[in-house]
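Of the protein chains in this complex, all but one are displayed in their positions.
Per-chain numbering from 1; labels A and B assigned in written order.
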Amino acid sequence: MTQTFSSTGRDRFVGTPRSRVDGPAKVTGLAKYAGEFTAPGLLHGSVVSSAIARGRIAAIDSAAAEAVPGVAKVLTHANRPRTAWLDYNYQDAVAPPGSPFRALYDDKIHYSGQPVALVVAEDFETARYAATLVRVEYEAETPETDLAAAAGSAYDPPKKRNGIKPPPKPWGDAEAVFDTSAVKLRHEYTLAVEHHNPMEPHASTVVVEEDGSYTVYDKIQGVSNSQGYLASVFGLAKDTVRVMNPYLGGAFGSGLRPQYQLFLAMLAARDLGRSVRVVLTRDQMWSFSFRPESLQTVGLGADRDGTLQALSHDAVQQTSRFEDYQEVVVNWSGVLYKCSNVALTYRLAQLDTPTPADMRAPGAVTGVFAIETAMDELAYATGLDPIQLRLKNYTEADQTAEDKPFGSKALKACFAEGAERFGWAERNPEPRSMREGRELVGWGVATGIWESMMMQSGAHAILGADGRLEVGNSTGDLGTGTYTILTQIAADTLGLPMEDVTTKLGDTRLPEAPVAGGSWTAASSGTAVMKACRDVAEQAFKLARTMEDSPLANVDFERVAFAKGRIEVAGDPTRGVALVDVLRAAGVDKLEATAEAGPDKDFNAKYEAYTHSAIFAEVKIDEELGQVRLTRIVSAIAAGKVLNPKTARSQILGGVVMGIGSALEEESMMDTRIGRFMNHNLGEYHVPVNADIHDIEVIFVEEEDRANPLGVKGLGEIGVVGTAAAIANAVFHATGKRIRHLPITVDKIIG
Amino acid sequence: MNRFEYVRAGTVAEAVQAFAGAEGSRFIAGGTNLIDLMKYDVERPGRLVDITRLPLDRIEERDGGLRLGALATNAAVAYDARVQSRYPLLANAILAGASAQLRNAASTGGNLLQRTRCYYFYDTATPCNKREPGSGCSAIGGIARIHAIFGTSAHCIATHPSDMCVALAALEAVVQVSGPKGERSIPIADFHRLPGNTPEQDTNLKPGEIVVAVDLPARDFGSHYTYLKLRDRLSYAFALVSVAAGLELDGDQVKTARLALGGVAHKPWRNRKAEALLQGKPANRESFQAAADLIVAEAKTQGGPQGNAFKVELARRAIVRGLEQAAAGTPQSISDKRIQ
């Protein structure tokens, strides 16, 4: 059964491909991002970053900078205005346990690139120039930024991060059974530190309004998080801080937490009583938030027929010295495969770096790469086809959650449809057996998985006398298509054309919604918008029934349809009234409703909810020179209902492209002598360019899910998970070389 | 970006004079590297002499070859019909570098003068002898996977990042310069330097000299050539190793071989002994391997997982493949990334 939203039971827009409603604004340059709003007398801040990774600031000389005409102030730890002093006040809504970093707090250096001064000037160029004149003397200590060296001191984080499931207790006896297994594999896997690098660098514009209140434009994935942070750090009443962010130039997790440019912009604005904008440079995008490195060991013990008997997955992941950042790395192995003896561990080791942050499918990208590469190795060790092996160990229940069944899991269909489209049956499993000219051809497959979540979320709907509808809430559209799907849902629910619906997002004056992340926005905001629109529909219906000679006088709400701007008796369009006439007759200028939606507790008590995928990759590798061309990807996705196949496909394409980067290119290279990422720019940190990307086919398999009324499970992350493993497995198939450390660069192929 | 004076020059003489008139002058044309470095506070010119209005953008016939004006953009050169038909090696090398936008702005002279992409050179938080003579080389013992394997010194292991110059080296182009003491010609092989004790000097240009043209000799290697570039992604990345190869064949015998490597040294790297070795030899894999072995025998690498030892084998194989492509008359395509 397909879920429906419109009261007629027939969706006009939902489920159909629709162009982005924010498209015209984005292709004309009219869409404004956080660092593009201006204000009278706007000042510009330029950040001075620490050259060392650990130690203290011995002296800062800002005299030369202050002497530059146009410089308003140089803020450092020595002259910064007071802000809240308890850690608690700096903990934003999604902060991990610990003491959040405070910019310009004292003379201590916690990591390379830490902000040590903010130069505030009348124009951007003056600020940037004066920032080069600030002289900082350090007393440097030797930093520890080598995870392998620090792994000996790894620990089980005493405080767990909210929303992150720690590894389940082991079951069976993985170690003993591994030792006696007929087929045994145990290897280490890593992927390099990756930085999010959304195309828009982080930026905040703090506008001081005439009444002393603040309007803040911040690059954040949920404005309520920045509002709460600013209120508690600066001791402000929430209603004096309006945070807006109508568009985000990507974020991928880097915009979940308020970053230091927001703190600095508000600090300067309050200190100087003027509006201030702080935009980070591209290089400064390496000074916070990254996908952490994890040292992983996967052990698989199996029968000769491929039946898993023992599974262990251990990870040591880096965090900072001041926060216990955590993500789910190892649990996926237990969720994906049926096995009677499983041991999963996850520990942290502290390094002198910023705190890592969620980056598209945090933990899953890391852990699933390891388990899905290991499963490919097991396929070769047992002589099974990699898909067969996965089906042999398939599970319909989540062993990490007391064997609760999955709410839905169409992974088998992903394998079947993906394999069909890819032509998997033609594969000769022998490594190095397929070639075209000088190129070795490799085909690889892997599974992807991500949690399907829903969060408490509000939304409002306002139907105006002109028949136009506005809906919205405070969450952000990172480019995910939220504007578009909410418009579709609202239009269907009230039977309006999409052109008559305006969706507003990213404004703390709108009903509160969580940060956009975790692939939960469609379910959460979508349901809330639908409920608000339903409420408006009921209000309109009640008014319609009381109209003089109302054709709906004796009809129940369940028996009417909303279509073409009218309320009609279902099946009899001649009996109905236009919404604008309803409002006019009632003498109201609008109908308004605010609704809340949250996770279905009954469903969650009974089921575990995940999205799944099967990813097929083809690589062509020059046998002699090791150059990899990724020629084909088929990604088959099971993610419940697809609201908009056009934007949904793009979400998956984006995930796949990021997965390609992860597999073949992306690596922030740490010089451990000085604790500094050295390739901190887009010239030397390689993300895929157009020439790297060839055919990507996206398949959405049928899957019915009931976790929320929309039947959606979220698409933001699933496209990236497992993609790197499929590529690494294809590289093995092509070359016979198993590369367990990403990215797979030429040195590893020919080395 | 620091504060600087600006002079717009109308003639070469005016440019040379303006350059001499202030401390720390720099000529600016396309600006694609200089402005980049100024934003990183690596370059802090006292005066910028804008030479974009000088009449130096022509591409002209000269002595059976071509004269490329210093201000001809990389795109103008690469897409010039004469360059495409007679010097496809040069066209391909240029098109293998940077992006369309950068090639539209970058000039021929500027390409010659672009500076290394060493991470440490670019980062003022770290010591670098090229940026601050005497401060030390951070790349040695650091992250050196993009660094040089030939002609390094204890003071610098940086590479020259140009693709165009690698082709110019193989073509034995001649750089025409003008300066306070008049005009002179510098063979491309003598234009760039090895780092030695003075890595801060990239080239043998004397202070105040301006590149006015690059002369391509009549021998164009237009039939048997390739520009093969290996990098960390398939476009818009600097070479780990690149090979510019030009051959003149007599039947299946090598009459003349020209071979220059990019991404492996402080200048486009040529090895005359290897070229001589090929002369008179059959144009086959065996000969090419012998030449490659001779070249890489001189390699000196930086160790460790972040080092560049892999470049030796990569270079060896790339040389062989490049020579094979040249001999077979199947030059590497720019847009089809399959390596022929």
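Here is the rule we use: a residue touches a chain if its C-beta (ideal position, glycine included) is under 8 Å from a C-beta of that chain, and two chains touch if they have at least 3 such contacts.
Heads up, the rule we're going with is that contacts and distances are computed from a predicted model.
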{"item": "Omitted chain (choose from \"Xanthine dehydrogenase family protein subunit M\", \"Aldehyde oxidoreductase iron-sulfur-binding subunit PaoA\", \"Amino acid/amide ABC transporter membrane protein 1 (HAAT family)\" or \"Multicopper oxidase\") - UniProt protein name", "value": "\"Aldehyde oxidoreductase iron-sulfur-binding subunit PaoA\""}
{"item": "Chain not shown, its touching partners among those shown", "value": "A, B"}
{"item": "Candidates A:306, A:458 or A:481 - the one touching the absent chain", "value": "A:481"}
{"item": "Candidate in contact with the missing chain, chosen from A:282, A:321, A:438 or A:575", "value": "A:282"}
{"item": "Those residues of chain A which, in the complete complex, touch the missing chain", "value": "19-20, 22-33, 36, 38, 123-125, 129, 197-201, 247-250, 252, 279, 281-282, 478-481, 646-647, 649-651, 653-658, 681-683, 687-691, 693-696"}
{"item": "In chain B, positions touching the absent partner", "value": "1-11, 14, 17-18, 21-22, 28, 30-32, 35-36, 38-40, 47-48, 50, 52-53, 75, 79, 98-102, 104-105, 234-236, 334-337"}
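In this section, only the chains that are shown with their structure count from here on.
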{"item": "Contacting residues of chain A [partner chain B, same complex]", "value": "49, 51-52, 112, 125, 128-129, 132, 437-439, 620, 622, 624-627, 629, 664-665, 669, 671, 673-674, 676, 678-681, 683-684, 686, 688-692, 745-747, 750-751"}
{"item": "Touching residues on chain B, where the partner in the complex is chain A", "value": "1-3, 39, 41, 117, 119-120, 122-126, 138, 141-143, 145-146, 230, 232-238, 240, 306, 310, 313-314, 317-318, 320-321, 335, 337-340"}
